[in-house]
Every structure is written in structure tokens, then in C-alpha cells.
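The complex is shown incomplete by one protein chain, all other protein chains being positioned as in the whole.
Naming follows writing order (A, B, C and D), and every chain is counted from residue 1.
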Amino acid sequence: MHDMVVNCAAYADGCRVSTIAVEDISEALKVPEQFVWVGLHEPDEALLRKIQQEFGLHDLAVEDALRAHQRPKLEEYGDSLFVVLRTAQMQDSRIALGETHIFLGPRYVVSVRHGSSLSYTEVRTRCEATPRLLRKGPAFALYALIDFIVDHFFPVTSALEERLDGLEEEIFGGEANRTTIERIYRLKRDLLILKRAVSPLIDICNRLMRFDRPIIPEDTRPYFRDVYDHVIRINETIDTLRELVTSALEAKLSLVSVGQNDVMKKLAGWAAILAVPTMIAGIYGMNFEFMPELRWRHGYGVVMGGMAALCGFLYWRFKRAGWL
Amino acid sequence: MHDMVVNCAAYADGCRVSTIAVEDISEALKVPEQFVWVGLHEPDEALLRKIQQEFGLHDLAVEDALRAHQRPKLEEYGDSLFVVLRTAQMQDSRIALGETHIFLGPRYVVSVRHGSSLSYTEVRTRCEATPRLLRKGPAFALYALIDFIVDHFFPVTSALEERLDGLEEEIFGGEANRTTIERIYRLKRDLLILKRAVSPLIDICNRLMRFDRPIIPEDTRPYFRDVYDHVIRINETIDTLRELVTSALEAKLSLVSVGQNDVMKKLAGWAAILAVPTMIAGIYGMNFEFMPELRWRHGYGVVMGGMAALCGFLYWRFKRAGWL
Amino acid sequence: MHDMVVNCAAYADGCRVSTIAVEDISEALKVPEQFVWVGLHEPDEALLRKIQQEFGLHDLAVEDALRAHQRPKLEEYGDSLFVVLRTAQMQDSRIALGETHIFLGPRYVVSVRHGSSLSYTEVRTRCEATPRLLRKGPAFALYALIDFIVDHFFPVTSALEERLDGLEEEIFGGEANRTTIERIYRLKRDLLILKRAVSPLIDICNRLMRFDRPIIPEDTRPYFRDVYDHVIRINETIDTLRELVTSALEAKLSLVSVGQNDVMKKLAGWAAILAVPTMIAGIYGMNFEFMPELRWRHGYGVVMGGMAALCGFLYWRFKRAGWL
Amino acid sequence: MHDMVVNCAAYADGCRVSTIAVEDISEALKVPEQFVWVGLHEPDEALLRKIQQEFGLHDLAVEDALRAHQRPKLEEYGDSLFVVLRTAQMQDSRIALGETHIFLGPRYVVSVRHGSSLSYTEVRTRCEATPRLLRKGPAFALYALIDFIVDHFFPVTSALEERLDGLEEEIFGGEANRTTIERIYRLKRDLLILKRAVSPLIDICNRLMRFDRPIIPEDTRPYFRDVYDHVIRINETIDTLRELVTSALEAKLSLVSVGQNDVMKKLAGWAAILAVPTMIAGIYGMNFEFMPELRWRHGYGVVMGGMAALCGFLYWRFKRAGWL
Partner (left out) sequence: MHDMVVNCAAYADGCRVSTIAVEDISEALKVPEQFVWVGLHEPDEALLRKIQQEFGLHDLAVEDALRAHQRPKLEEYGDSLFVVLRTAQMQDSRIALGETHIFLGPRYVVSVRHGSSLSYTEVRTRCEATPRLLRKGPAFALYALIDFIVDHFFPVTSALEERLDGLEEEIFGGEANRTTIERIYRLKRDLLILKRAVSPLIDICNRLMRFDRPIIPEDTRPYFRDVYDHVIRINETIDTLRELVTSALEAKLSLVSVGQNDVMKKLAGWAAILAVPTMIAGIYGMNFEFMPELRWRHGYGVVMGGMAALCGFLYWRFKRAGWL
């Protein structure tokens, strides 16, 4: 069970009072002015049901937290909140998505991590370093968690921007090949998946920064507005990338067409230059008895010269027309 | 008539009191605190009119239920509701659409199935297993029916996801052929039809979860919010698939162009390699009397060698340029 | 004038009291509880001005009804309504659009038909057959007219669906040709025109079903909601068809590209198979004096065999690569 | 200065009282119940400043009227309105855009024309012909001006419709060439520019027809609703044309692809028909000493017959496959 409970502590006046066991939560809540922050990592049902009992969480929310695979959302259950967030990280140059569920009550905050994501111990440490802010209560812990998750989207979008830059260089640098198209498609797909993870956050943050209930104290709202702003920027970056990828594919397609045209012109040009002497040679290869040219002393030389001249003329014309 | 009436029972305090005949419905409604749940399957007009009389359903709603082929909708008639839903299932790897109409009153719920769809006996059994929840009344039965229908969309979207995965493999694995395009088109069409079945559900569930009338008791609303959430996820999956299918078709088209380019380069390259010796051979096939080379001892060998060298040179150049 | 006045009658308590002449309208309106229903077909200005005087219609509305070529709309003038609707029918497998203008007052309803459209005598007959409903007054006559017009869109969309089915078969059955593209374009155009005729109806019906004035009695509103529902379905069908036509054109384009690729591969393959023996024959057609092979007893046989073998080998390779 | 002041007159009770000089405006305004209508054409700053003083116009509005190149808009300054409109006309089969600025006060209306546009003298004449309507005051003059401007968009859209019809005929009639594409592009561009001129009018007219201030008397609002309706129709026509132009370009592109395919099939077919006898002739042109066929009496005839038969067979096959 140690692996599942990452950390469980009581806080008063912005400072950690004590690290407690799950069993002692109700004890800790008896002390007024104190709130409890629990961090879980892929808990089993037994543990989650226990937590549910301690804090009185709603059935439907707990079931969501158990099953995972939810879309990002913010739900109110009486005076408590249930927030589902998607997390994203780069792992071996692929996007690894995770999920985090947060239960927020007037005197508790519970985070439940699913899938690959960074531990939130760092968030807790940072919060504990600024008791002035943590004093604002569980809502600030919620802000710190969301802020942490949102900030980890930036390296992901940067990685995707680099992939696009690489594709652009390939396309316009002329080294593009079949796999370029596959990679454009994969990038599009990744952007779409990322978009689905990020865009519901806009609405969630927007609602949090306007939330008119005591659970989100008024002086924490500018913080949620700040996160909202980051989300908007990430979302904008994704949209920009999506438009550019689409344009890049179109440009690639156009360049393929132009390239095809060039190849065909070259093919046509050289075919003509080779076909003309072949035809002439065919004519003088005929077996007619009376072909006066065949008896001329310089017939051969003249014909060869004529062929060369014709080919030269064709070469010059095609060159000038930009076909060769 | 047995085939048409799937089940008709009275419930009190969350438990089935008795299975009754259609004729005894009005009797059953006389008992206060009791509600009636009727399940019909493609009823004929006579039966439906009887049901209409028993519960006092509105003319227009009953006509809709008779004719079927409605779009999903939620309509209020006085203090009762009329809900039309589309159902979907995979049958022999094709999507089979059905339709279900639900009449909800303060003390009754009537479901009318049309077309291929699973029986709702399972829903009833599940509800009867949790009397604590069924005690909330007919609205909970409505929730259970909608939830059941919505949950059956998940296997359908999964099947479509698999079809897309298969298409992607074909496209990028190089085995794509003419039927790939037809299958992309069919997938697009199926997604469009599914979208039309699912997207009106968003509005229906949204209205149900905010419904401010006694017919939907307040403590059942979180359940409708839960269904709403599922609908949103299904809808999102469909949208994602639609975007990906479009991108896949574009990628396919680009790959065809690139492939065409490759074929043309190969064609041009080999044509040149074959045309050059043909031309030379033509020249030495001419019948001029004075062609000194023809008399040379090693003329033949030299010309053959020259041809081979030229071809080799061309081969090397085209290879380097990536044409062959 | 007989051609222009289709029918003009007074109704009381849901039953036709008498067929009257235009001149007697004011007389008929003096009887309380009675309303007048006038049906006109492309009236001239004189007649329309007379009608205007009898009912006190607004100048701008009458001018619209005279000029025709309006877009569908619903306008209030004091306590009366002016409705413009587009009608559509299939005529010789082409869509024939018409226009109908309806003036609705507390005690009159006037319909003005323009262009090709079915006569509304049928509507009147049907209304007179259900006095229970016609008793609701002129608003019910308005409903009956709109319902009739909307229901006549269904055969049109069915005809367009069939045209799409035909096109799909052509495209994927391989019989597509140049005119396929023209027919896709024509279908797109027809759908666009139909869309412009139908989509404003959504707003019109929506406003009618929420109309909070005595001119639309409350108990007729469910009927307008019913029409609204039909309009939504027609509109949805048109949208679906529009998306499918666009996809069909894309699929057609992709298939052309794929087909082109196939032709080119075949061309390239056969060209190679023919060019190789031509080159070899050319070589042995050279006139060198010292070509030892030419003197060999079986030279000819060996070369022919070699050619056949080479061609066979090429054929096998191209076949395996799917080029032939 | 005569060129700049087109007309300046005072009106009372719907009739022109007197034509006055700009200097006498303040005098005219002293007479109650009288309003002044000034028409200017590309005025210089001095004149406009004078007008500004007479009517007390706002600085920012006057600066806009001086600089021109504004987008259509409707602005309130205190109890007066400032309206900017774009005008369009066909000139030598090109669209000529102009701009008109209108200042409307409780007792004045000033129109300022920029660029090419018809004179508004006609509007004034028409208004003076219906004193019954002009009696409604300056707001009616505003309506008359906007109506005149909007009505002049109809010939422009008709001209563009004709251009599209011409393009369609070219595309599907098979006479399309390189300039067809350029003309499609130009049409798209013109439609885009026209759209930018027309679409802001929707909002302007919509606001005017709901304007709840005494400057737009209630009985003039139906007139603005009438203009609104025309604007909607023009806008719809433009949208329809835009969609059709896009579809036409797609159709053209598809036809080019299909045409290319046809050419390639023909090329491939004829190439095969010519290459086969060439190969055979090459074989019998070889110089082997022992080629028994060469000595046969009817060898030549047989080979020629065989060639002809092969070519005939190929021709028949390609014909049947639709390649030739």
C-alpha cells in the first residue's frame, strides 16, 4: 500500500503539521483550521473507498477516479469539487498521456495519478516553501497542481514545433520522401490528441477563475486566471501547429506535382533527342536497292553530321524552354 | 401480442410489486406510491392506442412512436416527457441502427423499441437489483435506459477505430489499393451517420441534467450528468476519427502522387538506358557503302563495349539521383 | 380572374360556412367567430390591392408578394404575420422551386402561390375533414400549409439521395467518366439551392413554436414544433448529402490518381518488355563484318531464346510487383 | 466648390422649401419643423470643417469622412449617427467600389460620396416625389440612401453570376484552358472583396431596424427591415457564388486529372501498337546467316500479316478497355 499513498499530511496556517496515515485523517480533521492533503498513485478500490468514507466523496466521482479514462472536466458535488485533468510528457520522443483526478473540499485536497506522469511531490515541496500562499487553503494546492500540469505541456508543444521544423526543412530542402508524409500524418494525429487533452482545460480554468463559492477564495482567483492564460497560449500554439502542418502537407503535395512535371519534361526532351537519330538510322537501314545516298562517298558522314546537328538543335530548344 | 409487450410491471419503493397485463395498468395506477414500467417492441397501432389511453399520452408523440424514423429529441407535453433515441450496434461488422422512444410521466415509463437493438430486459434486471436507486422513481428508469443505450455506442466506436487502424496500416505499409479508397469513403459515411445519431444526445442529456421540474428529481441529476459525460466522450471520439479519416485520405493521395513520381522516374531512367544502345545499334545497321568502322577487326567489340559503358554510366547517374 | 382566385371561403367553428367572392369578404368578416381563408395563384396587382384593402395588409408586405423572388422569412406587421416560404418539387427529375406568401391575421389567412407548386386545395380539403382541429382558427390553417410545403421536401431529398447512390455506384463500380464529375457538380449545386430554401425555415418554425402572441394560440404550438422537427430532419439530410457529395468527389479524384498510377505502371512494364528485344535485335542488325555470332549455326535460335527468356523474366518481375 | 456641393436644401412637411447655400444652413435650422439635406462629393477639408461647425459633428467622424478608406460601420455620437457604407457598380465589366459617409442628426442628413458611385440626385428626386414618406424626417432620407446603395449591388451580383455561368460552360463544355483558372481566381477575389463590402451591412441594418432612439422614428423601422432583407439576399447570393466557384475549381481540377488519364491511356495504347511491329521488324532485320524464315517464299507476307493481326488485336483490346 506504500506505493499507492504517495504522501498524506495535515497543514495548518500554511505549514505542514504532521505526516499522517490514512487511518488518522478523521482525527486530523477534528482540529479546526487544519486541512489534509493526500497524494495517491493508482490506488486500488479498497484504499479509494476508505478515502471516500473519510471525506464523504460522491459515489459517481469515486467510480470515475477508479475507472480512469475520463475526459478533462470539473464537477461540483455539493460543496466539494471533482476535477479530472490530462497530463502529457515526452518519453523517448513520444507523447505519454496520463490522467490526474483531484477531489477538493473545504478542508481537504486529494490527488489521484493514473498512467505515466511526474510525481507531485515537487508541487508539495514548492507549496511548503511559500507558507504565505499555502495559507490560502486547499484551493491554492489545487492551483499549484493544475499549474504544474499545465506547465508540463510547454516542453511537449516545443518538441512538436521542432518536429514541424524538421519536416519543413525536409520538404523545402528537397530531401522529402515517402516517410515524410507518414511523419506529417503522425504529427497531425499527435496534435489532435494533445488538442483533446488541452482544450477542455480552457473551460475548466475559466470556470475556476470566476467561481463564486467559498471553496475558491476570492484572492486565489488571479492565480487561476494566470493558469487560464497559460492554457490559452498552449492551445493557440497547438492550433497554429495544426494549421501549419496542414499547409505543409499541401506544400509537399504541390512540390511533388511540380517535381513530376519536371521529370516528365526531362523524359520528353531526352526521348525526342534519342528518337530522332534512331528514326534516321532506321531509314538508312532499309534494304531498298535503289537508295542513291547509300552509295555516296560522304553519305555516312553527312547523315551522322545531320543527326548531331538535329540533336544539338533539339537540346538547345529544350534547354531554353527549361525542360532539361 | 406477446411479442410486442416485452414486459409490464408495477413498482413500489424500488421493488417490483407484480407483473401486470396492459389492461390492468389503470388499476395499478390507483395504488399511490406505485409506478408502472412498460417495455414494448415494435407495437402495432391498436396496442399503442391502448397504452395512450391508459396514460393519456399526447397525439403527436404517439404518432411519432408509430411511424418511427424520428431524429433524437426530447419534448415536453404538459408534465410528461417524450424522448426519442437512436441506438447502434455492430452486426456482422456493420453498424445496425435502431430507435427507441420513451414516454416518461410522474408515475410511468414506457419504452418502445424499433429496429435492431438489444432488449432492455437487462436494464430492468439491473435496476431491480438496486432498489435503493430505483426508489427514485421513473426518472431513474429513464436514466438506466439512456445509460444502457449510450454505453452500447462504445463498442461501435471501438470497431470504427479498428477499421481506421487497419486502413492506416494499409496506407503506410504500402499494400493500399483501389478498395482502400472505397473503404475510407465507407468509414467516413458510417462516421457521419453515427455522428447524426449521437450529437443530438448532447443537447438531450444537457437539458435533462438541468431539468428544473419535479419529473426529474434533483438527486437523479448527477446521474444524467454522468451520461452526458459519456455522450461527450463518444462524440469526441467520432470527431477525432472523422478528422483522422480525412487526413488519412489526404495522406493516401499524397503517397499515390509520390508513388507516381517514383514510377515515372524509373520509367524515364530505364527508357534512357535502353534507348541509347538501340540508337547506336541503329546507326551501325545503316547500309552505307562507306562506313569504315564496319570493316575494323574489333569494330563490333568496341561498339558493344561503348554501349555497355554508356549504359553503365547512365545507370550510375540515375541511381545516384535516386531515380532507379 | 378565376384562374387567380383558387378558393375563397368563410369558416366558423371549424366548418366551411360558404364559398364567397372577394367582394364579399368584408361582409363575411362582420359575422363574429368567423374567419376567411383565401387562396390565390399568381394574382395581378389589381386583385392583390383589393385583398390588401379588405384585410388592411401592410404596403411593404404586399409589394413583396407582388414581386416574388423573396427569401423565406417571417415578419410581424402589427397584430398580423407575413410568411414567405420556398417550395420544391421534382419535375422531370429536376428540382422546380416555387414560392408561397402567406398573410395571417386574427380572422383571415391568405396564401399566394408563385411559380410551380402543388395546389393547396388538398390542404383545405384535409383541414375541412378535421373540424376539431380547424376550430383552432387561422393559425391552424397556417400550420397545415407549412406542414404541406415541408412534407413535399421529403420526395425531393429522396430523389437527391438516389442520385448520390447512383454516383457512388459509378465511382466505385469503375464506370465513372467525365460526365460523372459534371453530375457531382450539378448535385452539389442543387443541394446548395435546396439548402438556401430550407434552412431559413428552421428559424421561422422555431419562432412560430415559441410565438407568445394571441395570433398563434398556445394549443397550436405543439403542431409548429412538429413541423420544426421535420424541417430539422430535412436540413440534416441535406447537410449529410452535402458532406457525402464532397467526399465522393474526393474519392473519385483519388481513384483517378490511383488509376493513372496503374496505367503508368502498365505502360512502363510493357514498354520495358518490348524495348529489350528491340534493342537486342538492333544489335544483331548491325552490319559489322566481323560479328562471330552471326555465323554460328544456332545463333539465331539462341538469341531468340535469350530474348524470350529476358521478356519472360521481366514479365514475371513486373507481375510480382503488381505493375501488370 | 460647386463640384463638391451637389445639393443643399431645406425641407418642411416632406416638401423642399428652398435650395440654400452652405452658409445659410444655420439660418434654415432656426425654422422649427424644418430639416436640411446636404449632398457632398469628395469635399475638401475646408468645406467639411464648415459643415462640421454648422451641425456640430464629432471630430473623429469628420476625420473618417475626410480620409475615406473606412470599413462599413454605424457609430453613435450623442444623439446623432455616423454611417459609413461601401458602394459597388460594374464599370467596363469590372467592379468599381466607392464609399459613402452619412451624418444623420435630428434635423439634418449629410451624405459624402467618395470614389466612383452614382449621384444621389435620383434618390432626392424620388423622395421629393413621395412627400407622404419624406415627412417622416431625415431618417427616411437615410433609408432612401441606403436602399439606393443596396439596390445597386444586385446588378453587380448578376454580373458575377453570369461570369460563373460562362466559366461553368467552359469547364464542362471542354473549352477550358489555362486562363480559365486565372479567371476562376479573379472571380473568387472579386467575390471576397464584395463580401467584405456587403457583410457589415447586415449588422448595420439589423441595428437600424431595432434602433430604440427618437432619431429613427418607429414607423420608419419596417423600411429598414426591408433593406435588411435585401442585404441578406445579396449576402446569400455572394455566399452561394463563393461555394460554387470553389466547387467549379475542384471540378475543373478533377476534369484535368481525368483528361490526363485519358491522354496517358491513349499514349500507352498507341505506343504498344507501334512498338510491337517495330520489334518484330527488328528481329527480321538481324543479320544471322541461318535464319530459315528469311528464305521462305512467303516469309515476308506471313510476317506482315502477323504484324497486322497483332496490331489489330491490340487495337481491339484497347478499344474495348476504353483506352483509345
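We adopt the following convention: a contact is a pair of C-beta atoms (placed from the backbone, for glycine too) under 8 Å apart; a residue touches a chain by one contact, two chains touch by 3 or more.
Quick caveat: nothing in here was measured; it's all calculated off a predicted structure.
Within the full complex, the chain left out of the display is in contact with A, D.
Although one chain is not drawn, the whole complex shows that of D:Arg94, D:Arg135, D:Arg189 or D:Arg317 it is D:Arg189 that touches it. Note that of D:Val83, D:Met286 or D:Leu314, the residue touching the chain absent from this view is D:Met286.
The hidden chain makes contact, of the residues A:Leu118, A:Ile202, A:Ala268 or A:Cys311, with A:Ala268.
Within the entire complex, the positions of subunit D that touch the omitted partner chain are 58, 60, 70-71, 73, 75, 77, 177-178, 181-182, 184-185, 188-189, 192-193, 196, 249, 252-253, 256-257, 259-260, 263-264, 266-267, 270-271, 274-275, 277-278, 281-282, 284-287, 291, 293-300, 303-304, 307.
Contacts to the hidden chain, counted on subunit A, fall at residues 168, 172, 222-223, 225-226, 229, 232-233, 236, 240, 243-244, 247-248, 250-251, 253-255, 257-261, 264-265, 267-268, 271-272, 275-276, 278-279, 282-283, 285-291.
In this section, only the chains that are shown with their structure count from here on.
A rotation of 70 degrees, rounded to a multiple of 5, brings the CA atoms of subunit A into register with those of subunit B.
Separating the CA-averaged centres of subunit C and subunit D is a span of 25 Å. With centres defined as mean CA coordinates, subunit D is found 41 Å away from subunit A.
Touching of two or more other chains is recorded for residues 285 of subunit A. Chain contacts here run in a simple line, from one end chain through to the other with no loop closing.
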